[in-house]
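Omission of a single protein chain aside, the complex is shown with its protein chains in their original locations.
Presenting subunit A:
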Amino acid sequence: MNFIRGVIGGQPAGAQPSGVETIQKLCDRVASSTLLEDRRDAVRALKSLSKKYRMEVGTQAMEHLIRILQTDRSDSEILGYALDTLYNIICNDEDEEQDESEDAAAPVSGKTKSVSAPEDTQRKQDDIGSQFTERFIQEPENVTLLLSLLEEFDFHVRWPGVKLLTALLKCQCTQLQGVILVSPMGVSRLMDLLADSREVIRNDGLLLLQQLTKGNAAIQKIVAFENAFERLLDIMAEEGSSDGGIVVEDCLLLLLTLLKNNSSNQNFFKEGSYIQRMKPWFEVGDDNSGWSAQKVTNLHLMLQLVRVLVSPVNSPGATASCQKTMFQCGLLQQLCTILMATGVPADILTETINTVSEVIRGSQVNQDYFASVNAPSNPPRPAIVVLLMSMVNERQPFVLRCAVLYCFQCFLYKNQKGQSEIVATLLPSTIDANSISAGQLLCGGLFSADSLSNWCAAVALGHALQDNLTQKEQLLRVQLATSLGKPPVSLLQQCTNILSQGDKLSRRGSRVQARVGLLMLLCTWMSNCPIAVTHFLHNQDNVPFLTAQISENLGEDERLVQGLCALLLGICIYYNDNSLENYTREKLKQLVEKRIGKENFVEKLGFITKHELYSRAAQKPQPTFSTPEHMLFDHEFTRLVKELEGIITKAVHKSSEEEKKEEEVKKSLEQHDSIVTQYKELIREQDVQLNELKDQVALLTAHQEQMQTTITQQLSQIQQHKDQYNILKLKLGKDGVVSGQAEEAHENGLQLEEFTLLRDELEELRRQHAQLQTQVTEKDTLITSLKTEGLRPVEGSGIASGPTELLKEVEALREQVQNQEVEIANLHSDRQELQRRADTVVSSAVSVGEAGSVSQVAELESRLSAQTAETHRLQEELRGLSEVKAALEKELASATSTVAILQAEKSRLQQDVSESKKEQDDLLMLLADQDQKILTLKHKLKDLGEMVEDEDDLDARDPSEEDEEEEEDDDE
């Protein structure tokens, strides 16, 4: 090493003959000597000359050195010298060499501190390095050779090999990357360097990988596949995380290269749960352990790494899932702690704000969390308020104020809740006079004497209104008390007042900046909000002010203001609801034509997008400006301009007739649309109706069926009753002798056995009755003949008209049932038809959905009216059916009552039967009495000396009683 120090020192003074000759000699020795020792000495000598005579050594010795690498694989010393020499001729970084030679004894790391050399010398150096690199990689085998040497474990080979490859990559990155990519396992093997236990190699391996992965997504992915994230995070933890040295910084740089713009690797990083491992990096809190320059650098890179994962340019899904993880693992919370901590260096604070911004942007959960963060002040204030205080504070650094604006913007991005909360702090009803609110700060900023505050506050307020009509309208309610004794002025009017009259303040900063800010706010506010437009137009001074601004011939720096005024006027035209007679759309357009001229207007409008700063702001959401004066455009506003410029140009260019026509077309289109929607609605309704009707029909059918079964049941009951009745009638119709059988009380006559029994009994009774009657008649005649005493004959008459009536009724019921069946069948078919129609209605609804043309609408109309009629008819039918059903129900009720009557009749008949039995008993008694009488009479006759026939079994009976009963039955 001392040797090296001796060699360098003087400036390389070009080729001296002696040097060239020496080099030539040495090369010859390297090429021809058979002794290893000899070759080794020669290579060592070449190495010592390689800095001073870089060009010469490179030109003459490269071939020889490469051959050494191929042939002398076994001697690590000569390999080391050769690699060192190659490194010296390829490496461009002279300053580094000096650095390194100074602390060569203990090389901790090969980190390059690029100190800018005079530009032309540097360029020349680069050229030399590139030339030699090109020569070296012309043969891809040389690269493969070098890669294989890196697998050599020997420090003397591996370390210079790593440095050489790094230097080669620095010169010809893309080409070399290509070669390494196609050499088998090339990238994978280089990854093994990170596992080397010798720190120097591991650290230089980091530098090598930084170069290797630069701008090559394929290599980045392979490196990640080879477990780079795990290794790097482990190394960082070993080295002390944010408190670690330059190795941590190198790890972070490599991580950044691997993740930036590489969605596959970002996904892998997230899926590998590495985000969780980032959280401890930010546990720097309040410990005030000091902020070394290295720590600031490390933390900066760490914050950048977080931002890479949630960058607004990533796919929304990827960013959203990383944001979610960052909240779940507490990373966001940790960042907010830094935000509110004391003693954090301003640039770290600024970058933390930017990072928090992107972690919460568009993520409702994270935004809600952020809104809940309080600063540890007394009393605690919301972090948002504390941040806004910095934004409108002139003494704060410019970048910090930009960061706060970005944070506020990200907090409100797609966050309607946040927007309404911010606007609410300005509304009279919700204002809280006791504490400083976001709204107050924004208003204060809007009207402060500092143009930067004006601009920031205007843009911030604009973000609270972005895509949010409700808040645009709410903000119109805000009134400001300007000075004592004067009526309050609306916020909107105050903005325009400042614009038009100029405030009396002696403003710091640029007047243009303040006006641009206010104009952007007004444009955002009034776009897509006709009420705000009307509000603006209501003040007679506003339109003349705008036209004056646009038509005037102002200086260069006022052109942007002119353009914005034109945009604002354009918004007044386009979002005009024609509610103010003096400022209808038409009148405003005439005004533009007369006062400004269409072409002129459009040209002025074009000033906005032609502004040099416009496109830069359009690129990304974060407000970044090189100087405060450049702070003119807001990202969201550029989107609005893009959207409106064409529309307004068209709107102004159009003649009133064209516009009318277009309006008509638009209207008719809208009409068509609304007709179609109406029809769709109608169809939907009818569909619902149809379904209801279908349900009803189904219900009715079920009812019908139920009724049918009831009727059938009752019919059979009636039949039974009829049978019984007939039997009873039959029974009663006969006279008979009383049987000796025991009688039972008939509870119901429904059972067949009972019927048979009853019938048998009745028949028996009738027979007996008849017998008895004949007997009685005989006896009576006998008695009459004997005693000339007359008894009226007893007669039993039938139960006449009842059964025939019943029969008729039953017949009628049957008919009814048949009718009902037919009706049910009709209902069935109706229902099927309904269903079919419903289907066609549905399918036509679908076709309506796709159709947009008038003819289809017409067709639809006719179809619809037909369907409406059909639906009506169906409803009629259903009504009819319901009536029929009611009638049927009535009939059923009457049938039921008939049944009841029949049942009553039956029980009466049964009673009759029992009564007739009693009569028979009585008759028997009578007969017995008469027998007795006859016997006594016989005896008397005998006693009188008359001859009398012997008669058996003579019974007594009261014929009059029986006759009465029979008559009662007849009445029925």
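One rule holds for everything that comes next: a residue touches a chain if its C-beta (ideal position, glycine included) is under 8 Å from a C-beta of that chain, and two chains touch if they have at least 3 such contacts; residues count from 1.
One rule holds in what follows: contacts and distances are computed from a predicted model.
K.L.:
Can you match the unshown chain of the complex to its UniProt protein name from these: "Histone acetyltransferase ESA1", "NADPH:adrenodoxin oxidoreductase, mitochondrial", "RAB2A, member RAS oncogene family" or "SUMO-activating enzyme subunit 1"?
P.N.:
"RAB2A, member RAS oncogene family"
K.L.:
One chain is left out of this view; which of A:62, A:86, A:193 or A:222 touches it in the full complex?
P.N.:
A:222
K.L.:
Hey, which of A:20, A:145, A:181 or A:320 is the one touching the hidden chain?
P.N.:
A:181
K.L.:
Which one touches the absent chain: A:41, A:77 or A:234?
P.N.:
A:234
K.L.:
In the full complex, which of A:267, A:314, A:416 or A:584 touches the chain missing from this view?
P.N.:
That would be A:267, which touches the missing chain.
K.L.:
What subunit A residues would touch the chain not displayed?
P.N.:
Contacting residues on subunit A, toward the hidden partner: 181-185, 187-188, 217-218, 221-222, 224-227, 230, 234, 264-265, 267-268, 271-274, 276-277, 328-329.
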